[in-house]
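Note that one protein chain of the assembly has been removed; the remaining protein chains are unaltered in position.
Think of it as A, B and C in the order they're written, each chain with its own count starting at 1.
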Amino acid sequence: MPRPLPVDLGGLALRSPIVVASGCAGTGKEVGPLLEPAGVGALVSRSITLAPRIGSAGPRVAETPSGLLWSVGLQNPGVAAFVEEELPRLVRTGVPVIVSVTGGSLEEFVAVTSRVHVAPGVVAIEAHLDRPDEELDRPSFCARPERAAEVAGAVARMSRLPVFAKLPCLLPDLGDAARSCVRAGVHGLTVAGGLPAMGVDAERGRPALGSVAGWLSGPAIRPVALRAVFDVARAVPGVPLMGGGGVTTGPEAAELLLAGAWAVQVGTATLVDPGAPARIAEGVAAYLGAHGVSSPADLRGGLRTGDGP
Amino acid sequence: MPRPLPVDLGGLALRSPIVVASGCAGTGKEVGPLLEPAGVGALVSRSITLAPRIGSAGPRVAETPSGLLWSVGLQNPGVAAFVEEELPRLVRTGVPVIVSVTGGSLEEFVAVTSRVHVAPGVVAIEAHLDRPDEELDRPSFCARPERAAEVAGAVARMSRLPVFAKLPCLLPDLGDAARSCVRAGVHGLTVAGGLPAMGVDAERGRPALGSVAGWLSGPAIRPVALRAVFDVARAVPGVPLMGGGGVTTGPEAAELLLAGAWAVQVGTATLVDPGAPARIAEGVAAYLGAHGVSSPADLRGGLRTGDGP
Amino acid sequence: MKRARAEVLSVRRLGAYHAITLVAPEIAERARPGQFISVAVPPGRAYLLRRPFWVHAASRRGGWAGTFEFAFDVRGPGTAWLARRPSHTSLDVIGPLGRAFAYPRRLRTCLLVGEGHGAAALQFLAEELRARGRRVDMLIGGATLEEVFKPIEAKRLSTNLAIVTRDGSLGDRGRVIDVLEERAARWGTEVVYAAGPRDVLRGVARFCRERRIPAQVALEERMGCGTGLCFGCAVPVARTDGTGFDHLRACVEGPVFNAARIVWDRWGGTEDAPAAPLSAG
Partner (left out) sequence: MKRARAEVLSVRRLGAYHAITLVAPEIAERARPGQFISVAVPPGRAYLLRRPFWVHAASRRGGWAGTFEFAFDVRGPGTAWLARRPSHTSLDVIGPLGRAFAYPRRLRTCLLVGEGHGAAALQFLAEELRARGRRVDMLIGGATLEEVFKPIEAKRLSTNLAIVTRDGSLGDRGRVIDVLEERAARWGTEVVYAAGPRDVLRGVARFCRERRIPAQVALEERMGCGTGLCFGCAVPVARTDGTGFDHLRACVEGPVFNAARIVWDRWGGTEDAPAAPLSAG
């Protein structure tokens, strides 16, 4: 029997610190028991927009050294169909559901949130902010800390559920962006997400993805995610923080907890193995046991960065 | 006999499009003939500051999935000793030398440049801008396009040699930064460099590097470098552009050329195999032959991004 | 969909292909033609994703009960690794995955068109169609004799068989598409099933649309998960109301699709004609 690993994200209690990352959890009817719900703390839905989106042209995935390059283009049925059909199925998996909301404008974020936060079975909202800001014509809402905070704050004010602002791992001002979002009222932060990337098929002289540009996930990016989580945990101590990027084993999840995460999101590894989140949770339990630590929270930020061994 | 692969970086003629990246070329007396100078277009020196720097505490390197995590902390003997002892040795390797200059302030960049641009045997200068801006107390000169351009422009005005501004692969405003640097007068751009990263040794609960924070290089980051080079090539068409990040083979170098690079820098692969740059150049020649293309310049930006196959 | 640590019973060469037989009753019992399985690659490599393969045969009864087989050509590191698996080691397999071919209710004369490893999926289908009393004709091809998948087996399974190779080393010289029209007419084809590269499937679809012959294609699209989680395997499929298309997932809503509904101009596929020469700018 795996030991229970409850974590408390500032009032949001999860039975495991391992959370399935957005875009990697399906629509609730695919993998069934292979996901091993008992070991998983929560799952984050794919990111939902106001209107349906058909998403990017294929190919949408390509392999890179220790990484997965992808571009789904936010394919989703729109918030209305999501709340009606997909969300109830996600809830029935037995894994607590966090809904990822996104949009091209502040209004879209708020409108999606308004439909989702009252839906039954949702435990929290994640605002996916690393998206083109169509209103201000910037490559990402995260290009300016103030703007990320403005949008995240609006989502937080709309929602009766805890809101996590999802920030990308690579921003020159990541600490600032985190502080601004917290000041704007979010409950917590998610620091994770693919890095902007692309692939080229040199044999054919073509981009590897139909959309040309895509995102890089998987083990390749773990060192970048660790750094981002470490920086944000120092910038906003005491704020619930989910970290993710390239985690595939229990000890790797422990690395993120040591760096300051309160919970760990697992994306790509879930695609390779739907049982990975539960297996990683068991690995965390084994790690805690071996190091005489009683709960994931006791590991949090415990990295010994002082001088000398 | 490998076919000759001359490239012309806007007047700077190199015998091969493959350049050894900064920090990966030693001090001119280490690997000798293993580097196979005839196949290498140029080498970039480690980054040089005004005063000597002892660099970061060890460990300075760690392996990550398909990547190399490192922090050298700009260990260098200072510009005076560099010009006197190290530079002549680098020049004697027979590989054209590009000197990487850096600093914590605009003045330091200019002062280093003033000592280097008149030294015999140097063919160009690369300004390493992704460094903490001590004057304005920002994490990097690149955090703001204007600031990167200000410093790069000052270096360009000081130098009688062509100046390449080295920008990191991940900036929300990378295209802006490139345009600003070009407007400020640089001859060309280098888009390459490690991604901000760190490692954790979960067994010991300690950072993997003595400096805690470090940089990620190697194949893991290649998709990120490709995207950055692609974006910059579109932002500043016609401007000489060196790209780098994770290249280990000829076809991989061709990917960067297709994405818009004029020359390709090779760092980590040189560490694993000092003969890698020459081998990669041969691989590019083989690729060109197989695809009926006569020179690397004919590949440049040739990625077919239109619809359909 | 089940997950198994499946024992490798054997790895055999079949011309240009390798075939692996695995012991995995929970998968073998469920697998139907047109479905696929996905195999995990070893840890510690620079590549991560499971590799998908058509189920080529599955034994539910008899001495081999509980085993199934897949066949592949060595393309890259994953298939190279598989080709070297020793017997009695095990593979981490998930399957069966995706929607199988639908059997015709009334129509009796089936033509199965395949090129390359696609024929592996079709031979499983041929068995099942025959067991249901349908007539099976086959049209299979490959670049060379070695790349024609199990021609003797095809002979056994079909009433009429045509083989084509690009170099003429076996059967007629050409591609399956070149002879499709003539054979379908001669054999009185009522329904077509196809598996193979993009251009073959597209050619089959065009022909069948013109002749109003129902056609199902089993297609290959790059996959992130193979289990429906990631939306990485999008195939553009026309909406029934005529308002455009949606991206369906090859791994759960496919890989078998009604050929008439695929928006071929928008589907890149994973494979096509030889690389066009590069040119600058």
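Following the convention adopted for this analysis, a residue touches a chain if its C-beta (ideal position, glycine included) is under 8 Å from a C-beta of that chain, and two chains touch if they have at least 3 such contacts.
Nothing here was measured: the structure is a model prediction, and the numbers come from that model.
The residue from B:Cys24, B:Ala124, B:Val224 or B:Val293 that touches the chain not shown here is B:Cys24. Taking the complete complex into account, B:Ser56 is the one of B:Ser56, B:Thr102 or B:Thr190 that touches the chain left out.
Within the whole complex, the absent chain has one touching residue among A:Gly78, A:Gly104, A:Gly185 or A:Gly302, and that is A:Gly302. In the full complex, subunit B contacts the hidden chain through residues 23-27, 29-32, 34, 46, 54-63, 65-68, 70, 72, 75, 203-205, 210, 218-219, 268, 270-275. Taking the whole complex into account, subunit C touches the unshown chain at residues 44-47, 77.
Note that only the chains that are shown with their structure count from here on.
The mean-CA centres of subunit A and subunit C are about 35 angstrom from one another, to the nearest whole unit. Rounded to whole angstrom, the centroid-to-centroid distance between subunit B and subunit C, based on C-alpha atoms, equals 46 Å. Between the CA-based centres of subunit A and subunit B the separation comes to 32 Å, rounded to the whole angstrom.
Shared interface positions of subunit C, defined as residues touching 2 or more other chains, are 46, 268-269, 278.
Each of residues 65-67, 203-205, 218-219 in subunit A touches at least two other chains.
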